[in-house]
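Have a look at this one.
All protein chains but one are shown in place.
Note that the chains take the letters A and B in the order they are written out, and that residue 1 is the start of every chain.
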Amino acid sequence: MAIGCGSNKTSEKQGVPNNWPEIEQKASNQTVTMMMWQGDPLINTYMKNFVVPTVKDKYGIDLEIVPGQGNQIVSTLISEQEAGAKTSQLDMMWINGETFYQLRKIKALHGPFVDRIPNNKYINWDSPFIRFDFQQEVDGYECPWGNVQLAIIYNSEYVENPPETLQELENWVKSNPGKFTIGNDFTGMTLLKSWLTFFAGGPEKIKGEFNEEVYRQSSEKLWAYINRIKPYFWNGGETFPSSVAQMHQLFANGEIWFTMSNNDSEVDNKINQGLFSENSRAYVPTYGAIQNSHYLGIAAKSDNKAAAMVVINYMISPEAQYQKMKPDVWGDHTILDIDRLPQEWKVKFNEIPGRQYAPQRSEIQENALMEPAPEYMIRLFSDFRTEVMEK
Amino acid sequence: MSKKITLVLYIVITSAPILAGLIYALLYSFGLIGILSKGFTLRYWKTLFSSDAALCMGYTLLLTMASIILILAISLILSYQLSKRPKSFLHKVLFIPLTMPPLIMAFAVFYWMSPGGIISRFLNQLGILEEIESFPRLVNDFWGVGIIITHVLLIAPLFTLLFTNQVKKEKLMDMADISYTLGGDATQFFRKIFIPVVLKRSKHLIVLYTIFLMGTYEAPLLLGRSTPRVLTIFITEKLSRYNLDDIPVAYALTSFYSVAIMITVQIFLTRSKNRSWA
Partner (left out) sequence: MGIKGKFINTTSIILLLPIFGIMYLSFVSQWNYPRLFRDVWTGVNWVSTLSGQNNIMKSLGLSLFISSFVALTTTSTGFVLSRQLSQLKKANVWLSLSYFPYLIAPVVLGVMLQFYFIKFGLNGSVVGVLLAQMLFITPYSTIFFSAFWNKTIHDTVFQAHSLGASGRQVYWQIVLPLAKPWIFIGMFQCFLISWFEYGITQLIGVGKVATLTITTMQWVKEANPHLAAVSACLMVVPTLILLLINQRIFLKQKDLETA
C-alpha cells in the first residue's frame, strides 16, 4: 500500500494517541465540527439523520455540521493561519482536489492519518480514481469518502438524441436557443474540464503536472467554442447559474432542458423526490466525463483530531457507505473494494437496487476521464469569469 | 463616570476597531502581510483601478443612484397623497415592510418575480403566459431590477412615513390651500413647494440611506448577477477564491470603500445637525 506511514512520534505530538482503542477513548464525548458543501437536500439529510445520530450513539461524539464550500474552507483556514490561531474552528471537512491542493500548499491538513484508521483496509486503493486526487497522490492526508462521475441530465421529452460530441452539442444549442447553460460552480467547471481534455487532444495530453502551454492552447479553443455558442445559452448567455441547486430548479421549471450533476445517479433520486419529471435521463457523452472522488480531511490545528478520525472511520465503514450508496438516500458510489468486505456486506452491496433512469456505473466507466491537475481547475474558474462571463 | 473615561471608552468602541481594521486591510493590500506576502507592491491597487473592480464600483454607484431616485420619487408622491388622505389604509400597511429583513425581502422578491415564480405561474394558469421563457427576466438581470425593487420595498415605506410626518409638522398642506387661493394649482404646489421643502428637510436622511445602499449585501446576494457585482459581493468573493492573489485586491477595495465612507461622513454629516436619521 503506497500510503505514507506516519511516524508515531509526530502523531503523539499532534494530540492523537498511538493505537485505535485509545483514539476511540479520547474521542468519546467530544464535539467535532465539520465544514461541508450543503447544497443538496439528500446529502444533508443523510448527514443529519444518519451519520450524526449514529456517531452520537456509537461513540458519544457530537458532530456539528457547518455549511461551506471548498473555497470557504480554504479562506477560513488561511485567515486562521494568518492570525496565528492556536486551534482551528474546523476539525474536519469535505474536500475535493483543488481544495486539497491549496490546503496542502498552506500546510493546513493533518496527516498522514488514513493508514491509522481501521476501515482503511477496505478502501479500494487500486483504483486510480481513488488513489489520485486531481493527479495528486493523497499520501494519507485525506480519506476517500465517495466516488462519482459527472453525468449530464436531460429531459427526454424534448431531447430525443442527446448530443454525443461537442460538434453535436453546438448544433443542438444553436437550434434550441435558451435551453442549455453551464453553472459557474464546481459542477460546471468539472464539465469544462472534460471539454478542455477534448481540446487538448485527449486525456494523455493533459495528464500529469500542470502544463502552462497545454492549458494556453487548449483553453483558447475552449473559450472560443463557448463564446461561439454562448449567445444561444439560457438567458442569452448573459448570466450563468451559480449553483447546482439553481441549475436543477431551472431544469425542473422547464427553463432549461439540460442540467448536470457530479453524482452520476442523481437523476434517480431527483425523480423519486418528485423534483424532476419522469422523462429525465442521465448520460455520459462519448467524449467522456470526469470521474473523481471526494475526500475527508482533518484540519492541522484541530484540537479534536482523534474524534475526527473516529468520525471518518465510521463514515467509510461498510454500514455508512452502504447507506450512502442507496439511490434513494444519496446514490454516492462507495470507495470501498466490495470484494474485500465481509460476506454479509458483499451481499448487501450487490443487492442495492440498480439505477432506473441513470446509466449503470459499468456502462459509463469506459468514458471516465481522470481529473487533470488542480491548477487547471483554478485557472478555469478565474478564466471562465474573464473570458466568458465578462465578455 | 468621569468624562475622560467615557470619552476614552467611546473612542475605544467606535474608532479603535475601525482603525485597526483599516490598518490591517491597508497592509494586506500593499502586500506587506498575508500568506503570500512578498513585500511592498502597488500591484493590487493597480488591479483595483483597471480590472473588474472598477466595473464593480461603477455598477454599485449606478445601482445606488437608481434606487435612491426611485425611492424618493415614490415616497414623495405617496406622502403627498397620504397627506391629503390621512386616514387611508395605506397608512397602516406602510409599517409592514419595516418588519422585514433585507434578506427576507430579497427572498420574497425572488419568488414573486423570477420566471419560475408566483407571478409567472399565475399568468401561466390564466393562459396569458404560454412559455416560461416569455416571462421577462426581472431577477439576476443585467439592470438589477430585482435588487432595485427590493431596495424600494424596504426603504420607500419608511421615507413615506417620515415625509408624511414632516408635512404634518410643517403644516405644509395648509400652504396648499393658500397657494390655491393665490391661483396656483395642485401640480404647481407639489413641484414648487412640496418637493423642495420635504427634500430640504430630509437631506440628512437621504445621504444616510445613499451610503447604506452603497453597502447593500443581501439583496444582490440573492438577486444579483455573476457579473457585474456590487462592492460587498466583490469583496467577499475575492476573499474566498482559490486564486490567493485575489485576497489583497479584496483588501484594497475594502480600504478604498472605508476611506470613501469616512470622507462622505465628514463632508455631509459632521457639519449638519444630527437629526432625522432613522
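Quick note on the criterion: a contact is a pair of C-beta atoms (placed from the backbone, for glycine too) under 8 Å apart; a residue touches a chain by one contact, two chains touch by 3 or more.
On a predicted model such as this, the values are computed, not experimentally measured, just so you know.
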Which residue among B:48, B:66 or B:82 touches the omitted chain?
-> B:82
Check the options B:31, B:144, B:157 or B:248 and report the residue that touches the missing chain.
-> B:157
Taking the entire complex into account, which one of A:54, A:71, A:246 or A:263 touches the absent chain?
-> A:246
Residue touching the undisplayed chain, where the options are A:64, A:328 or A:363 | A:64
Missing-chain contact among A:33, A:155 or A:219 belongs to A:33
Touching residues (missing chain, whole complex) on chain A = 33, 35, 38-41, 44, 64, 66-68, 76, 79-80, 82-86, 89-90, 243, 245-246, 248-249, 252-254, 274-275, 277
Which chain B residues touch the hidden chain?
-> 1, 3, 6-7, 9-11, 13-15, 17-18, 20-22, 24-25, 77-78, 81-82, 84-85, 88-90, 92-105, 107-109, 111-112, 116, 118, 120-122, 124-125, 132, 153, 157, 161-162, 165-166, 169, 208, 211-212, 214-218, 222, 231-232, 235-236, 239, 250-251, 254, 257-258, 261-262, 265-266, 269-271, 273-278
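Convention: only the chains that are shown with their structure count from here on.
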Once bound in the complex, which stretches of chain A touch chain B?
-> 70-72, 74-75, 78, 81-82, 98-99, 102, 106, 178, 184, 235, 238-240, 242, 249-250, 253-255, 377-378, 381-382, 385-386, 389-390
Where on chain B does chain A make contact in their complex?
-> 33-35, 52, 55, 115-116, 132-133, 137, 140-142, 225-227, 239-244, 246-247
